[in-house]
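With one protein chain removed, the remaining protein chains of the complex are shown where they sit.
Chain IDs A, B, C, D and E follow the sequence of writing; residue 1 opens each chain.
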Amino acid sequence: MLTVPVIDAAIDVALREDLGAGDVTTEAIVPRSLRGIARAVAKQSLVVCGGDVFARVFYRLDASLRVERRAAEGSRVEPGEVLWIVEGAAASILSAERTALNFAQRMSGIATLAARYVAAVPEGAALTVVDTRKTTPGLRAFERYAVRTGGAKNHRSDLGAMVLVKDNHVALAGGVSAAVEAVRARASHALRVEVEVTSLAELDEALAARADVVMLDNFRPEDVAVAVARAKGRAVVEVSGGVTLERIPELARLGVDVVSVGALTHSAPAADISLELERLG
Amino acid sequence: MLTVPVIDAAIDVALREDLGAGDVTTEAIVPRSLRGIARAVAKQSLVVCGGDVFARVFYRLDASLRVERRAAEGSRVEPGEVLWIVEGAAASILSAERTALNFAQRMSGIATLAARYVAAVPEGAALTVVDTRKTTPGLRAFERYAVRTGGAKNHRSDLGAMVLVKDNHVALAGGVSAAVEAVRARASHALRVEVEVTSLAELDEALAARADVVMLDNFRPEDVAVAVARAKGRAVVEVSGGVTLERIPELARLGVDVVSVGALTHSAPAADISLELERLG
Amino acid sequence: MLTVPVIDAAIDVALREDLGAGDVTTEAIVPRSLRGIARAVAKQSLVVCGGDVFARVFYRLDASLRVERRAAEGSRVEPGEVLWIVEGAAASILSAERTALNFAQRMSGIATLAARYVAAVPEGAALTVVDTRKTTPGLRAFERYAVRTGGAKNHRSDLGAMVLVKDNHVALAGGVSAAVEAVRARASHALRVEVEVTSLAELDEALAARADVVMLDNFRPEDVAVAVARAKGRAVVEVSGGVTLERIPELARLGVDVVSVGALTHSAPAADISLELERLG
Amino acid sequence: MLTVPVIDAAIDVALREDLGAGDVTTEAIVPRSLRGIARAVAKQSLVVCGGDVFARVFYRLDASLRVERRAAEGSRVEPGEVLWIVEGAAASILSAERTALNFAQRMSGIATLAARYVAAVPEGAALTVVDTRKTTPGLRAFERYAVRTGGAKNHRSDLGAMVLVKDNHVALAGGVSAAVEAVRARASHALRVEVEVTSLAELDEALAARADVVMLDNFRPEDVAVAVARAKGRAVVEVSGGVTLERIPELARLGVDVVSVGALTHSAPAADISLELERLG
Amino acid sequence: MLTVPVIDAAIDVALREDLGAGDVTTEAIVPRSLRGIARAVAKQSLVVCGGDVFARVFYRLDASLRVERRAAEGSRVEPGEVLWIVEGAAASILSAERTALNFAQRMSGIATLAARYVAAVPEGAALTVVDTRKTTPGLRAFERYAVRTGGAKNHRSDLGAMVLVKDNHVALAGGVSAAVEAVRARASHALRVEVEVTSLAELDEALAARADVVMLDNFRPEDVAVAVARAKGRAVVEVSGGVTLERIPELARLGVDVVSVGALTHSAPAADISLELERLG
Partner (left out) sequence: MLTVPVIDAAIDVALREDLGAGDVTTEAIVPRSLRGIARAVAKQSLVVCGGDVFARVFYRLDASLRVERRAAEGSRVEPGEVLWIVEGAAASILSAERTALNFAQRMSGIATLAARYVAAVPEGAALTVVDTRKTTPGLRAFERYAVRTGGAKNHRSDLGAMVLVKDNHVALAGGVSAAVEAVRARASHALRVEVEVTSLAELDEALAARADVVMLDNFRPEDVAVAVARAKGRAVVEVSGGVTLERIPELARLGVDVVSVGALTHSAPAADISLELERLG
């Protein structure tokens, strides 16, 4: 679930962006009394995401509009299927349309891409697909929710929610052990500790330091296999960086636990959804 | 140029999103006194965009950081080239890195895609590529700037900056003429009037009503040619909807004035830029 | 229509300004259970404007208050007529009264002044009266709406909604033609281009450059007539600067299309409206 | 002095309002490298107010601009005199001009009007002119400051800064004594208590209840004289409502201590100030 | 009463702080359809405060939750008593619980401490206990309301609501008389004037200058008695600084009018309240 004040803050910014100076066209042409019904229709196969946000955009512009959900969050719909239906003042529907769709298309686009990655995991494999912090500024909560809606999982929400010792931290600390030691001395017991390693030697150091998760950076497939074997029962193995859809089956086969995929959020194309309005009465 | 309060509002939201609870890793490992230099390096061929925003993220987190521009906004850089250099407290650089890159990668991604569309216009053709209002909620100003930086142009900024009579408006008004008449009676002399038309008959109506711009919706190529001929000297001709990179040369050849491309902003993949940190002293 | 997040943001600021530290008088004297009915009464002849905002102030302070509209937006009322009626907790009505009236009196004041300008246009003349960007910081949308409610029209909403080449731009560009050329090369096809001209020679340059609108700056009446004749069928003619109520008939007679009047928003006196409370039950 | 976060919040809203979508004209025409100097010049006799805000608008848009004050806050300047000088990037000056002037013209307009009221007080009279809470929503601090700058004083800042028992409170409480008693029982010792009275009988009640200030509502001149005599040494006498410039001398002569004038803030015409830009280098 | 926009702003910040990244535990475990009822139960003897805020936190997160008040604001409850009951989606209740309690526990803690101070005033004594400006940044309105709810009163709300000439002002002005004179020349007639005095000589100066309130700073008991006698009928006597619960009876006996106690807000321990959830249906 998205938290209401988080949704509302983003919606208000978006509505001011598009409607701060009004909707000159609709105001000139469409009388307030005219009522309409509008259907949000999938123009491609997609995973539905963002119904709450879509509805709240309309509600926020005109609290008398009513939105009905026809397709469940996370469900797959095919071209032509109706996702949501809006009813009320036609002018309000027209003015809010683009803002509502901008949210829904992005969220459904991410959910749809996430679902493709999840679907690429071979039957029976335990590989988990997760997102990264490479999200759109201001929309992280929305995009992480979309990733979950698509069936993948989330990595840490922010820099305070997990310790992740990256190559730069290792270099500045003077090695994996020193870095993890510094972390143990100061960080919360509430946090997992993940260590990015660039070689099997560093992996061993990270395991010895009892990292909860190890992130393999640019390992050759044969080294991934070795790493997985060594980490077995000691730490979760994550592969990050350059993980394309095509590489998913191999990484699953190698026994990797988690792959993190920045593209889920930073490069997902918008899902194609259009709003078809009809006059009522 | 982006307006400072617009930049700052978005940056503050983004920094709170990622750093509201601090950076537990960096705080545990990297002493405040340690200084570093970091280079933002292109990992692909891209059009540089967002240098001001990139710099301001670092500045906003730690006003003592210094950012130097190595590549001009709108210039093309190749893999390995340095875009920007940050110098100062290593801890601050590490904490702000992801937020700064999230802005810059999105902006450069859009600029790069826009440049591809512009490059697809045949030499000598007068076709202009423009964006749409299908932008990321909260980031419209950033994305429109990125489109311009890539060499394309902007469509209207928001619903108050131009009259655009769409099919739904036409339907609700009872025809193109009635719609435009309503607009003339109420809208500002400061605004252009664009009319979306779905047939040559509607085109004629729009031209008769002295629309400044006509938007051809789903016209077959032969009809586009007719439309261009009829509108010549009377209105700007815009084609919108489903305009792929591949269709650009043909549309240019047909004499279309403007194509509007939602994908420029709603589906541009992030440009690959990484930050390489080195310890100083 | 005003956009709800725009209204709410301004109302919240205003309520915090007046009620951030509570209403010590009402809290001490008026029990929460006491109910009242209050009538907003015109104390002068005025054009009604701001009913939505007036109602929303009360709603925002106490969602159980009910507001009924007695006079339509844009209608003329005479002294003693009731505009709106509020009913509910007397304490809430008293606490919100001043904030609600501050909005409504300003908005009705502007609408009333706009109506005076519009009424000054002689029967049959085509002169349009419009506002300017000389609005109260933070209240532009409210004031532009009030101008429309009074029967006048709006000029551009902001610096992104139209190209307006002013004398300073001309000077910096090295002439009208150079300025317009620069604009054509970069600005959106969605935007009208207006050029401020200070002489008939500049007017000719602007018309040759196909400006959509020309703004005559400080032209003598005889030159206005010449300008109107030259611009006929080529560009809209706007007169700006020092346009008093008294000059309206002459400018209309000269065939000017548009006059823009800063005073509509920057110097409209507040309309006199008072709230008369009566105890219920 | 205005408090910086109060100034900045209003400025940011105002700049977003005008520049949220950029300044298309200036961006197209004026190169960033071009420098200019601009003089804010009085076009009428006025009392200077708002120099800090004027300067901060430019600073907020472009921190490299420099603003110099030529006329002191509160000083009287005549047409043609220079108030402030801005120097730096011409494009930034042009883009911020209107926002800066919108603040300064309103503030100077109020200061100028306040000064007229103060000047109307006969030499030697002790009458103080004060404002009311009839201020522009969102700009109360700016307008109260302008009133002081013009030489008048402020009434209470908000509903929490003084007890003011108005006619409605009296009616709901069942009389002046009951109302003041309720207030004494609950309100802070830090607050003055003012009572609005509509008759000499109520005045006596208010004085008996030891009101700090009594506000005479609609008293005939002869009753004002009686009221002043009775209140002498016991309470400050304030006259409010319908106080025009013309009535000031008489009210002063009658010995009234304070007049509160809503028009100072709700109906002050903007002062005429223009910005004259010159190219540098 | 607290003003709604003040409440909502604080609640939204608090909910984003705790729930900006969602509630991973509840989301994983508790189905949205599961309903619950939760009772806020006192775990200590306390004065109830914050029911409106408690309710609004739940409402703001999930508008379908219903909150019922069982104990009146300002009433004393004993351990085990139910203050408020929340009913609706169990997941929403769990997610909002901590935020709602954080407000209510602080507010009730302050009300409870204020009540202890008030109870320490001997029967029949006229001593008033008030708070100070030593409040939690961002929560002043909440804490002042809690002080009133506990039966004490408020000092000035902010630096604009009363003149309080402190020792530093006296020193910079060159004496009490000079300071008060400066104030009389500039400050509003709407404001009381309080003067902090450090000796009987300064007290006399303040009384001569007709201060409304005198604040005795670090006076020995015998000097307090003298001060009270001298100020009788001329000014309110306030004692501030180091006023512990134990000193209340003596200060009351000495005839002091007001004691201001910073500890009421800056050091009140949270009241112990817990939320007990039960599954419904």
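In this text, a residue touches a chain if its C-beta (ideal position, glycine included) is under 8 Å from a C-beta of that chain, and two chains touch if they have at least 3 such contacts.
Because the structure is predicted, anything quoted here is derived from the model rather than measured.
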| item | value |
| --- | --- |
| Among shown chains, those touching the left-out chain | A, B, C, D, E |
| Of E:L65, E:L191 or E:V261, the one touching the omitted chain in the full complex | E:L191 |
| From E:T3, E:S92 or E:Q105, residue that would touch the chain that is not displayed | E:Q105 |
| Omitted-chain contact residue, chosen from D:A141, D:A182, D:L216 or D:A252 | D:A141 |
| Chain not shown: contacting residue from C:G20, C:G50, C:G109 or C:G262 | C:G20 |
| Subunit E residues touching the omitted chain (full complex) | 10-11, 13-14, 17-30, 34, 36, 90, 94-95, 98-99, 101-103, 105-106, 109, 133-141, 158-166, 168-169, 171-173, 179, 182-183, 185-188, 191, 262-263, 266-267, 269-270, 277, 279 |
| Those residues of subunit C which, in the complete complex, touch the missing chain | 17, 20 |
| For subunit A, the residues touching the chain missing from this view | 128, 130, 148, 153-158, 160-162, 186-192, 194, 212-213, 236, 238, 257-258 |
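One rule holds for everything that comes next: only the chains that are shown with their structure count from here on.
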| item | value |
| --- | --- |
| Touching both subunit D and subunit E (chains) | A, B, C |
| Chains contacting each of subunit A and subunit E, listed by label | B, C, D |
| Of all other chains, the one whose Cα centre sits farthest from subunit E | B |
| Computed distance of Cα centres, subunit C from subunit A, in Å | 43 |
| Separation of mean Cα positions, subunit C and subunit B [Å, integer] | 32 |
| In subunit E, residues with contacts to at least two other chains | 20, 157-158, 161 |
